[in-house]
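A single protein chain has been omitted from the complex, and every remaining protein chain is retained in its original position.
Chain nomenclature is as follows: A, B and C, assigned in order of appearance, with residue numbering initiated at 1 for each chain independently.
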Amino acid sequence: RPAFFEWLCRMGDSTLILGHRTSEWCGHGPALEEDIALANTALDLIGHTQFWLGLAAEVEGKGRSADQLAYLRDAWHFRNLLLVELPKGDMGQTLVREFLFDAWHHLQLDWLAANSSSPRVREIAAKALKEVSYHLERVCDLVIRLGDGTEESHRRLQDALDRLWPYTGEMFTGDAVDATVAGAGIAPDPASLRPAWDALVDEVLEAATLTRPQTRPDAQKGGRQGRHTEHLGFILAEMQFLQRAYPGATW
Amino acid sequence: RPAFFEWLCRMGDSTLILGHRTSEWCGHGPALEEDIALANTALDLIGHTQFWLGLAAEVEGKGRSADQLAYLRDAWHFRNLLLVELPKGDMGQTLVREFLFDAWHHLQLDWLAANSSSPRVREIAAKALKEVSYHLERVCDLVIRLGDGTEESHRRLQDALDRLWPYTGEMFTGDAVDATVAGAGIAPDPASLRPAWDALVDEVLEAATLTRPQTRPDAQKGGRQGRHTEHLGFILAEMQFLQRAYPGATW
Amino acid sequence: SPQELAFQARIDRGEKIEPKEWMPEGYRKTLIRQIGQHAHSEIVGQLPEGNWITRAPTLERKAILLAKVQDEAGHGLYLYSAAETLGVSRDELFEKLHSGAMKYSSIFNYPTLTWADMGAVGWLVDGAAIMNQVPLQRTSYGPYSRAMIRICKEESFHQRQGYSIMMTMAKGTPAQKDMAQDALNRFWYPALMMFGPSDKDSVHSEQSMAWKIKMNTNDELRQKFVNETVPQAEYLGLSVPDETLAWNEEKQGYDFAEPDWSEFFEVIKGNGPCNRERLEARVTAWDEGAWFREGLSAHAEKAAAARMAAE
Partner (left out) sequence: SPQELAFQARIDRGEKIEPKEWMPEGYRKTLIRQIGQHAHSEIVGQLPEGNWITRAPTLERKAILLAKVQDEAGHGLYLYSAAETLGVSRDELFEKLHSGAMKYSSIFNYPTLTWADMGAVGWLVDGAAIMNQVPLQRTSYGPYSRAMIRICKEESFHQRQGYSIMMTMAKGTPAQKDMAQDALNRFWYPALMMFGPSDKDSVHSEQSMAWKIKMNTNDELRQKFVNETVPQAEYLGLSVPDETLAWNEEKQGYDFAEPDWSEFFEVIKGNGPCNRERLEARVTAWDEGAWFREGLSAHAEKAAAARMAAE
C-alpha cells in the first residue's frame, strides 16, 4: 500500500509537472495551431493528475486530497521524472521532451489499461490512453517533419535530443517500489517497456533523419525517489504560491 | 503614524525588490569585477531593507518584524516603485535602472540624513548614504563609458533608457501619504527632488552621448500605492517560498 | 451606384453576404479591420490569463483556465479564417498587429495582479465582450455571423466561470474578499471602456450600422452592461467603484459615471500598463517561432516533391 501510493505519486507528479511546463507556452507558441495543441496537451495532463493524485490520496488514507498532494508537498516529496521538470527551452526541446515521454507514457498506459490488477488503475489508464495516443501521434508527426525540415530545425531537434537523452533511462529503471507494485500486478516492470520504446524511438528518429545519441541514457536519475534538479523548487514556488500564502482558503 | 509606516514600507520595499533583482546576477555577470560589484550592491540594499522595514515594524507597533513584512505580505501590500520590479533584462537595463534609481535614491537619502525630523530616519539615511554614494558614482561611470563605448553598447543603453523612462516619474509623484510625511518634516516632497535629479541625469546622459527620451516619464505608476506590474507576484512567489511553506519555523 | 443600392437592399432585407459575392470596398475594409482586431484581441487576450495558469490555486481551476485560454486561441482561429474569406491572410494580419498598424482591445493592456483578476476578467471582460458580440451573431457578413455564433456559446460559459471565481472569493476569507473587491475596482472602468467612446465621438458608427457590421450604439451596449452587471456585483456583496451610481426609474436603467476617456486614449496611444509587454510577447513568440514554421514548410515541400516524383 505505501508502495502503491508512492507509485501513484510518480504517475501523477510526472503528469502535473509536465502539464506545468507545457502550460508555460500558453500564448507564446510559434503558430496558433500550436498554441491550441499545447494548451490542450497541458489540459489533458492536468486531468490525468487529478485522477492519479486523487487515487493516491485515497490509497494513502490520511484524508489528504489531490490538491493537497499537488500544492502542499515540497520538492523532496515530489516523485516525478527529472525529464519533465527541465525548463521548456525552445519548441524543439519541448517537442522532443514530449516525444520521449509520450513514447513511454503511451506504452505504460497501454499496459495498465489492459493488465493492471487494480480496476481503478485500469479505468484511469483507459481514459488517459485515448488522449495520450493522440499526443503521441501528433508529436511523432512534428518530430519527423521538423527533423526532416530545414537545416536549422534539424539542428534544433538534434540538440534537444542530445540534451534530453541522459534523462530517458529513468523511465526504465526500477527500484523497490516498482518491484512491489509489479509484483502485485498493478504496473509493469519498468525495464520491460524498454524494447518497445527503443523500437518506436528508433523508427521515428530514422524518419526524422535524427541520430540516436550514443551517450549514457541513464546518467541522470533520482526524481522518482525525490532527488530532483534545481528547477523543481522554482516550479513549486510558483505553482503553490496561493495555497501556501492563504492556507485553508477555498478557491 | 500610519502614513509614516506606509512611507517606510515604500523605502524598504523598493530596496528589497531592487536588491532581489540585482542579486539575480550572482554568478552570471559579464566580468568578475561586475559580479562582485552587483553582489555588493544587492547586499547593501538588503541591509537598507533591514533598517527601513525594521523601523516600519516598530512604527506599526503590531508586533510584526522586518522579516514578516518582507516575507508575509502579498503583492498588493507591497509599496515599492514599479521601476525596481521590472525584469533585470540585459546588463544595460540593469545599469540604467540602477542609475535612474540611484540618482533619486542618493538625493532622497541626502535630504533625509540632513533634514528629517525623525532621528531614526536620519540615522538610517546617513548609513545608507555612504553606500549609495558609491553605487551612484560607480553606475554613472559605467553608464558614461558604455554609452560612449561601441555602437552596440550605446544602442543597448539607449534602448534601456527608452524602456525605463516611463517609470521614472513615479519617484517624484506625491500622494496623501507623502504630503503627511512631508508635512511632519520626515521626508521631502517628492516633487522637490526633481530639478536636482534632472540636472544629474542630463549631465550623465550628455557625457554618455545618450538622448533623454521625449516620452511621458509618468506613464507608469501605482507601485507605491500597491498597484504593481505582473512581475512582482513572481518575485514574491520565489522570495517568500520558505516562509510560506514552513510557517513559524526559525532559520 | 445601382450595385451599392442593391447591396444595401439585400442587407436591409436581412440577407447574409457571402465571400464570393460583390461587396463595396468600404464594407470589405471595415470588416477586415473589425474582424482582424477582434481576432488579435483573442490572441493577445491569452496573455493576461496565461499569466496565472502556472499559479492557479487548484487543479480544477487550472484545468478550467487552460481550457479557457485554449478556447481563446480557437476563437482567434475562427476569426482569422473569417477574415481570410475577405482576401487577407492570417500572416498579413499578424504583420499588421506586430507593426502596430492594427490594434487589439485595450482591455488586455491592463495587468492581472491577483487570482481574483481571473474572476474579474471572466465576469466583466467576457461579459462586456458578449454584450458586444451577441448582436453580431446577426451581422450581415455570413462567415462573421457564423463565427460569432460559435464564439458566443463559449464566451457565456467563460463568463459564468469567471463569476464563479468571484463568488468563491467574495464568500471566502477576508483577504479573498479584499482581492475580489480590488479586482472589481481595477477592472470596472476598463470594462466600461470596452464599448468604445460615446457614440457622438465615434467616427465609423453610422455607416457600420447601416451595413449591419455594427448592430447597436456604444452607449446602448454600455448601458445594457451596467444594468446587468450592477445587480451581479450586489449579489456578490461587492461595491461598484462609482459613487454616482444610482437607479433611474424613468429610463429603467442605472445612471453611472463615464470612464476617464483620457486614460482610454493614453492606453490606445501605447501608454497603458502592459502595451509594450503584450506586443513584445507576441512579436517574440512569432520571431522565435520562425524556424518552426519554416521547418514545417520545408518538409511539406520535400513531401510534395517526393509525391510528384513518385507519380
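Convention: contacts are C-beta pairs under 8 Å (C-beta built on N, C-alpha and C of every residue); 3 or more make two chains touch, one makes a residue touch a chain.
A quick note: this is a predicted structure, and the numbers were derived from the prediction, not measured.
> May I ask you to name the displayed chains that the omitted chain touches in the full complex?
Every shown chain touched by the left-out chain: A, B.
> Considering the complete complex, identify which of A:28, A:228 or A:244 is in touch with the unshown chain.
That would be A:228, which touches the missing chain.
> Out of B:66, B:140 or B:232, which is the one that touches the chain we can't see?
If we include the chain that is not displayed, B:66 is the one touching it.
> List every residue of subunit A that touches the chain not included in the displayed model.
So the residues of subunit A touching the missing chain come out as 74-76, 163, 166, 216, 219-220, 222, 227-230, 233, 237.
> Counting contacts across the full complex, list the positions on subunit B that touch the omitted chain.
16, 20, 23-24, 26-36, 39-40, 42-43, 46-47, 49-50, 53, 66-67, 70-71, 90-92, 142, 144-146, 148-150, 152-154, 156, 235, 238-239, 241-243, 246, 248-251
Please note the rule applied: only the chains that are shown with their structure count from here on.
> With chains as vertices and touches as edges, which is it: line, ring, star, complete or other?
Topology of the interface graph: complete, with all chain pairs in contact.
> Of the chain pairs B-C and A-C, which one is connected by the greater count of C-beta contacts?
When A-C is set beside B-C, the one with more contacts is A-C.
> Roughly how far is subunit A from subunit B, centre to centre by C-alpha average, rounded to an integer in Å?
Inter-chain centre distance comes to 41 Å.
> Taking the mean of the C-alpha atoms as each chain's centre, how many Å separate subunit A from subunit C?
One centre to the other, that is 34 Å.
> Two or more other chains in contact with one residue: find those residues in subunit A.
238, 241
> Can you pull out the residues of subunit C that are in contact with at least two other chains?
55, 175
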